[in-house]
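Only a single protein chain was left out; the remaining protein chains are all shown in position.
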Amino acid sequence: MMDTATLFGLCAAALVGLGLYAFIVNPQPLRKIIAFNVIGSGVFVLVGAVAYRGGAAGWGGDPVPQALLITGLVVAFCASALAIALLQRLAREAESVTLASDAPAAPPATPE
Amino acid sequence: MSEALNAGLALFVLALAAWMVVARDTFAAVVGFVAYGLLLTLVWVQLHGVDVALTEGAIGGGLTGAMLVAAAARLRRTEAAARAERPGWPTRAAAALLAGGVTAALAVAVLALPVPAPSLAPETAANMGATGVGNPITGVLLAFRAVDTLLETTVVLLALIGVWSLAPDRVWGGRPGPRHRADPNETLAYLARVLPPIGLVVGVYIFWVGADLPGGKFQGASIIAAMWLLAVMAGLSDAPPISRGWLRLALVGGPLVFIAIGAAGVATAGAFLAYPDGLAKLLIKAIEWALLPSLALTLALILAGVPERPAR
Amino acid sequence: MNLADLFTVAAVCAGAFFFLAGSVGLLRFPDALTRLHALTKADNLGLGLVVLGLLPRVDGVLGGLKLVVIWLLALLASAAASQLIARAVKRSEPGA
Partner (left out) sequence: MAEFLLAAALFVLAMVALGFVRILRGPGDADRMMAAQLIGTGGIGALLLIGAAMGVGPVVDVALTLALLAAFASVAFFKAVTDGQPDDTGAAERE
């Protein structure tokens, strides 16, 4: 059977593809944020598989890419949080979260 | 047996990802993502990345899941309109083609990885003695590639500033998120009274053990942030107004200490973020202790959301 | 296979059975609240038995204590979550 690194490497490649497809096809912006997180986690699993292959000196994996993964996870979380905050402000202002450029002009935001 | 477990795990993760693509309802996709985060934690353990599993569990499983579930439920009324704009089959076919191409390219790259796997582990092991910490990942994060961690803490701060900048002008300086009022003797209030003390102990433990075992300040900070958020959601405590001086000082305190120690390295050890030998462990500890409160506060406030209520 | 291993095998098998019961209950039961009942009873007991089975393999009392704490936290989380989900179900059913 395949070794662990190749198995999860291929799994990561499939995750990136699935995430990319969902990112393009799903119209709801929140679905696009989720799809983007799936692409991100696919890339992270790919780096994790490479780090797993680099395991030496008594460690299960190469610590340098694993440390970068931890940094990547935190930054990915912050980017998702910012995207969701933007989306919610858009939903509150325009009452619709359409990203379609030809959407009817949203009513001017009436000061609540 | 381990291959069977890996294969099962990989299959399950792919099934969840496929579900997130085909699910009709956003909320169903979000619940799929929560389960996906938990499964990824298991994948990291199988890839011998226990530190990464800890981070994925704390941030991917806990914080991101709660954030997405709350957002999905709040955006439910915009669901039908948004779904109506589903692209036609030509776009979907082109997207499938592109996604298939990217996957194929990555698969070829994975199958063609160099056989003597390049690794920085031997060099890291050789220089670990200078850092004085036992956990190689903490060594990499705070000694060999300390500039990455510095940039990351500033990126987290910038994300918070980005979220705050979305506040309408009339509540600028106000309190983030809605005022949660909960029935004092309700289940949620009980959970928010019992869990945070335990969570605080676990968070500090995971932060403290990070020097020699998997753990560290990011995982500890996200656990502490989650616990405070639980108390806020249960209405037991409230987010402070963002105009408070002490709050802003606490937010920048950690990164400032990091930069100060880094700058001091120029004088004493010849380069930015270089530690004079013998003092490495002490300085790393100082940086971690300074970063923990700032990171926990920043992550919690990012989750608390955009300011919505006047300060008063 | 000394006594401790036998105990581990027995307890972990029992735990796995209760996970099976919980999952089947989640799939087969007719409405939300009965599913909730099956879910919380079964998977907590399943996790408890798994923890019980792993106790003899752990090094030192502290490790064992940590396993028990994990189980208790999972119990607390599951109990609270099921209460909250049940209340959400009752709120969403009009006039139920």
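Labels for the chains are A, B and C, by order of writing; each one numbers its residues from 1.
Keep this in mind: a contact is a pair of C-beta atoms (placed from the backbone, for glycine too) under 8 Å apart; a residue touches a chain by one contact, two chains touch by 3 or more.
The structure presented is a predicted model; accordingly, all values stated were derived computationally and were not measured.
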Partners of the unshown chain among those that are drawn: B, C
Listed residues B:Ala81, B:Leu213 or B:Leu236, member touching the removed chain: B:Leu213
Selected from B:Phe27, B:Trp172 or B:Phe272 as touching the chain missing from the view: B:Phe27
Where the missing chain touches subunit C, by residue: 1, 5, 8-9, 12-13, 15-16, 19-20, 22-24, 26-27, 32, 35-36, 39-40, 43-44, 46-47, 50-51, 54, 57-59, 63, 66-67, 69-71, 73-74, 76-78, 80-82, 84-85, 87-92
Chain not shown, touching residues in subunit B: 1-2, 4-5, 8-9, 12, 15-16, 19, 27-28, 31-32, 34-35, 38-39, 41-42, 45-46, 50, 53-54, 57-58, 61-63, 65-67, 69-70, 72-74, 178, 180-183, 185-186, 188, 191, 195, 198-199, 202, 206, 209, 213-215, 219, 223, 226, 230, 233-234
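Criterion: only the chains that are shown with their structure count from here on.
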Distance between chain centroids, defined by C-alpha means - subunit A, subunit B (Å): 12
Mean-CA-position distance for subunit C and subunit A (Å): 31
Residue numbers of subunit B (touch at least two other chains): none
Of all residues in subunit C, the ones touching two or more other chains: none
Subunit A - residues contacting subunit B, complex: 1-2, 4-22, 24-31, 33-35, 37-38, 41, 44-46, 48-64, 66-71, 73-75, 77-82, 84-89, 91, 95-98, 100, 111
Residues on subunit B engaged by subunit A in the complex (per definition of touch): 2-3, 6-7, 10, 13-14, 17-18, 20-21, 26, 29-30, 33, 36, 40, 43-44, 46-52, 55-56, 59-60, 63-64, 67-68, 71-72, 74-75, 78-79, 81-87, 91-92, 95-96, 98-100, 102-104, 106-107, 109-111, 113, 117-122, 124-125, 136-137, 139-141, 144-145, 148-149, 152, 155-156, 159-160, 162-163, 166, 170, 216, 218, 222, 299, 302-303, 305-306
Touching residues (chain side subunit B, partner subunit C) in the complex: 187-188, 190-191, 194-195, 198
